[in-house]
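Missing here is one protein chain; the remaining ones are kept as they sit in the complex.
To keep things simple, chains are lettered A, B and C as they appear, and every chain counts its residues starting from 1.
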Amino acid sequence: MNFDYSPKVQQMQARLLAFFDAHIYPNERRFFEEVEANRRAGNAWLPTRLIEELKPLARQAGLWNLFLPRSSRAPEGLSNLEYAPLCEIMGRVSWAAEVFNCSAPDTGNMETLERYGDEGHKTRWLEPLLRGEIRSAFLMTEPAVASSDATNIECRIERDGDAYLINGTKWWSSGAGDPRCAIYVLMGKSNPEAGRHEQQSMVLVPADTPGVSVKRPLNVFGYDDAPHGHMEVQLKNVRVPLGNILLGEGCGFEIAQGRLGPGRIHHCMRSIGAAERALELMCERAIARSAFGKTLAQQTVTQERIAEARCMIEQARLLTLKAAYMMDTVGNKVAKAEIAMIKIVAPNMALQVIDWAIQVYGAMGVCDDTPLAMMWAHQRTLRLADGPDEVHRNSLAKLELARHMQLPSSTVQMPITRGS
Amino acid sequence: MNFDYSPKVQQMQARLLAFFDAHIYPNERRFFEEVEANRRAGNAWLPTRLIEELKPLARQAGLWNLFLPRSSRAPEGLSNLEYAPLCEIMGRVSWAAEVFNCSAPDTGNMETLERYGDEGHKTRWLEPLLRGEIRSAFLMTEPAVASSDATNIECRIERDGDAYLINGTKWWSSGAGDPRCAIYVLMGKSNPEAGRHEQQSMVLVPADTPGVSVKRPLNVFGYDDAPHGHMEVQLKNVRVPLGNILLGEGCGFEIAQGRLGPGRIHHCMRSIGAAERALELMCERAIARSAFGKTLAQQTVTQERIAEARCMIEQARLLTLKAAYMMDTVGNKVAKAEIAMIKIVAPNMALQVIDWAIQVYGAMGVCDDTPLAMMWAHQRTLRLADGPDEVHRNSLAKLELARHMQLPSSTVQMPITRGS
Amino acid sequence: MNFDYSPKVQQMQARLLAFFDAHIYPNERRFFEEVEANRRAGNAWLPTRLIEELKPLARQAGLWNLFLPRSSRAPEGLSNLEYAPLCEIMGRVSWAAEVFNCSAPDTGNMETLERYGDEGHKTRWLEPLLRGEIRSAFLMTEPAVASSDATNIECRIERDGDAYLINGTKWWSSGAGDPRCAIYVLMGKSNPEAGRHEQQSMVLVPADTPGVSVKRPLNVFGYDDAPHGHMEVQLKNVRVPLGNILLGEGCGFEIAQGRLGPGRIHHCMRSIGAAERALELMCERAIARSAFGKTLAQQTVTQERIAEARCMIEQARLLTLKAAYMMDTVGNKVAKAEIAMIKIVAPNMALQVIDWAIQVYGAMGVCDDTPLAMMWAHQRTLRLADGPDEVHRNSLAKLELARHMQLPSSTVQMPITRGS
Partner (left out) sequence: MNFDYSPKVQQMQARLLAFFDAHIYPNERRFFEEVEANRRAGNAWLPTRLIEELKPLARQAGLWNLFLPRSSRAPEGLSNLEYAPLCEIMGRVSWAAEVFNCSAPDTGNMETLERYGDEGHKTRWLEPLLRGEIRSAFLMTEPAVASSDATNIECRIERDGDAYLINGTKWWSSGAGDPRCAIYVLMGKSNPEAGRHEQQSMVLVPADTPGVSVKRPLNVFGYDDAPHGHMEVQLKNVRVPLGNILLGEGCGFEIAQGRLGPGRIHHCMRSIGAAERALELMCERAIARSAFGKTLAQQTVTQERIAEARCMIEQARLLTLKAAYMMDTVGNKVAKAEIAMIKIVAPNMALQVIDWAIQVYGAMGVCDDTPLAMMWAHQRTLRLADGPDEVHRNSLAKLELARHMQLPSSTVQMPITRGS
């Protein structure tokens, strides 16, 4: 047992933090100003010049595609345990991950293509994604049903001659607002008569396929998160070649389970980065702000919250690192309890820390003069994305109870929803 | 002791609920659609046709200016205890109160004018406000300081010949986004050398006075709350006649204290209405939504939250009604502990209930397909508006401790901030 | 609507508080010292001389059997709303209620006898109970099953000739440790084949009936609560005359439901009294105790808790008073949601307030140098007695959901357990 980051990780942390100091923090507001200028000019759904400027710099600095696990395509790939502390840093600024080509749902889609795609899929979609030229979306969640229960999925994938015919409505398809978003990974039901977890398939749907229409962006507590966005997408008699299926018919659930682990750990590490940032902001404000003759930092009520925030962050980070370690050493399946734990713990922790920070900022905390309000709104979605807390808690409890019931824990299925 | 609403109140509740059924709920989305259409057309800061259509209907239904306490000007005025349950109903829909000319900060400003204005002020500003022809803003909070401590206020009001010269920056001036907003009630410092609570004055500043500039709207999470809005307002060498002062120089703190009670109780009742609505929505969804073979309503985890929500709402309502009763019977000063209590309890309670409701709606809960996300954002501001929770808790604790220290409780001053 | 106590109540509160000042507080430790002396002398299960001395004084002061509802037997009886604030005061000292012949489970048993007993029962048991000469126990809960679900009850009541034959094991029979405890009200199953709520009967079992054995006292945390005690009682071929049945065979559930309301409200009011006492103790200590150069009262973290405690107590009290009011005006059945609410709210609130008070006392708070530790232990039992929180929350949620499902709320049955 050893709690030190490896020298390699420490060196990369230093490099990434230096990049943040040089290029991210100084431009933090510029991103939003550029989007607002685009919005006023009539179209907020344009990629920002800022991120396009920074991407080559990140690549040059050796900070590109860090999420990618070691493989023939990525001989320098990092383990989950190595990537986690870097991903955490990226979570400190809402738009930063894309600069390093490490933003959701592209990372999850790239991993899915790497693990389950054939060579044609990789050439056509994975390569440009890895180069940051196109973007992607994951079409899982549906408005009409509780999609964390995969058997509820209604979107149909039907074989029709040499094509799959797709009909359904998806929403919370994050990233589908970006005009560069070229490919959708879609989960649908190919065989309603099959076993509970063999009903679903996953197919690749090019965004420009006839019958696909992006209906509307969905707000998150007033934020439309342009130009990324969270879209409602309708698929009406959409046809894709049979070869666009991933792995095979009925493998949708298996793939979804496979992609969950890494995606969740990425979200969690970013949540921890957001919480660290919020705690920093909270301390700075508490030191600087006075009321009734004392700084807020001198009030024990502020001190209590700072201390609790520190305790919560440290614990969540250790749990996430342990989950990453287990994914690396014993695999995602064995690590499923730990993955469920961090999925529950990290956003709830971050929401509490951010809420305390907002309170220290007073009215300034709820507007966009600090990153806190937007951070909070984003973290709130993570208690629902990839399955609500409640579903994960139930799965985790069943694993725990199984130890006392002589039930095989492998019978407990983790919930799925939306791409990470 | 008697816990029944009076027959008069019950009859007015019925009338108001009927109005909601007939005119408010059916138009709930239309309001936002109209604002969005205005926004797309280039200006979200226009009064909506919807509300202008509904105002005469409310007047006709005898549901106009219900907030107004009994007086010569309002012989049919209601007590706080009578108004509270009506105000609660108005809180069920975010934009509804204006239909009845009962929306903040106009209500607080009208009461201030009624109690502290002279006849000229009343004719020029109170009358058109009572008729719903103009709107108003309250300029209290400042960006640079913790305004809950009135001694921190930096905006200067200086006597200069026959005018007051005003210089300062205010923000969170709610309602100042509306083009009909004609009059500001401004709190500033007229004498920095005076005693702690005699330094401040309140003056009336017409919105079109030279030197006044509305700098920008402030978002609440991602919402700009157009066309009402929360504005940053700059005052640069603004001159108003000496007669525009309320009550007299150095009376600002006294007036602020006077307007606090009713304003706070109105906010609290609306918070309770919002929480009731959220609980209704939560129950409906829980009954309708199934996952893993059961409705959410059948899950004991959902039942726990529904029960806790009911317990919390009932308790907060009773506390608010008791505060209203005390304001009516023993006055705002004696009721200050109870007013502080509801100020703390109501928004925290509402936030918890709404958060649970959001969780039951899943991803739908964080977007604008239900009123929940906007409700949450609004309630979150109420833990800061009129002074943050922490300041009110400290005041309340000092009142409690004073009983054990033989200190006169009148030495405990309640915090002020922003208009209610 | 009116939040003032009636003059009659105010006058009785004053009288009761004066009695506390004169006779209860000055003897608070003496009670425990007497029990300890008895324990050292070999038998802690003796009635205390202290309480026997005080009972005549209470009677003389017109503070006897206050719990008793108005009836021919008690023409001066109080309503629930009138009794509640007096019961609250009694809750300030753990052993005080018995002085006024108002302690559980005697009050619940006396009400049960009054409402469901025949003249013989009343002469033989109710009269001496009302005079405070004997005591009683309620034998409901069983060790082997979850007794909040009445269908689980295993204790058998079988008709055998001219007697009922009773076999079973009961526990948490509070008061059965007192040698004066002469009569048990026992709930058992008379007909396992009957409908869900017609299987149970209630019979009167004299404590000295052959076959009855008190097996052992049960500790509450480390307290045995001698001489009152919470006993495990075994009934082995116990025979009582057929006339000892209350109301009739199969009426057990109905009687249990009938006795729940008042009993619960009494517990809740005492919880509120305990919480008030804890808050007082907390304030006094916070003022007197210094660490790191400041009193604890000056720390905002202490102030936050004092304020929160005050908010919680006020809300719980109002809710309990409202439930009492409803029981008086519309009856226990219609008031069942409100009764469930206070059953959940009051002990949880009291536990939190007492825990905060303990923390302010430091190590002294967990020992018996203050009443706090024992108070806490007792309140903790109230989250389980008469049914655990979870069962009440489920019932309450079902009432709430029923409004949205067109289900008759009368189908929701409140849990039962143990006598109040």
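Here are some notes:
By our rule, contacts are C-beta pairs under 8 Å (C-beta built on N, C-alpha and C of every residue); 3 or more make two chains touch, one makes a residue touch a chain.
Owing to the predicted nature of the structure, the values given are computational and were not obtained by experimental measurement.
Note on the undisplayed chain: of the listed residues C:65, C:141, C:199 or C:271, the one touching it is C:141.
Residue positions on chain B in contact with the hidden chain: 299-304, in rising order.
Contact residues of chain A toward the unshown chain are 1-6, 9, 81, 279-280, 283-284, 286-287, 297, 300, 302-304, 306-308, 310-311, 314-316, 318-319, 321-322, 325-326, 329, 337-338, 340-341, 344-345, 390, 392-394, 396-398, 400-401, 403-405. Taking the complete complex into account, residues 141, 143, 146, 148-149, 152, 171-172, 218-224, 230, 289-292, 299, 301, 358-359, 362-369, 373-374, 376-377, 380-381, 383-385, 388-391, 418 of chain C touch the chain not shown.
The criterion applied here is as follows: only the chains that are shown with their structure count from here on.
Copies chain A and chain C of the same chain sequence form an interface built mainly from equivalent positions, shared numbers / all numbers used being over half. Chain copies chain B and chain C are related through a rotation whose angle, from the C-alpha fit, is 180° to the nearest 5. With each centre defined as the average position of its C-alpha atoms, the distance from chain A to chain B rounds to 37 Å. For this pair, chain A with chain C, the centres built from the Cα atoms lie 52 Å apart. Counting partner chains per residue, chain A shows two or more touched chains at residues 299, 301.
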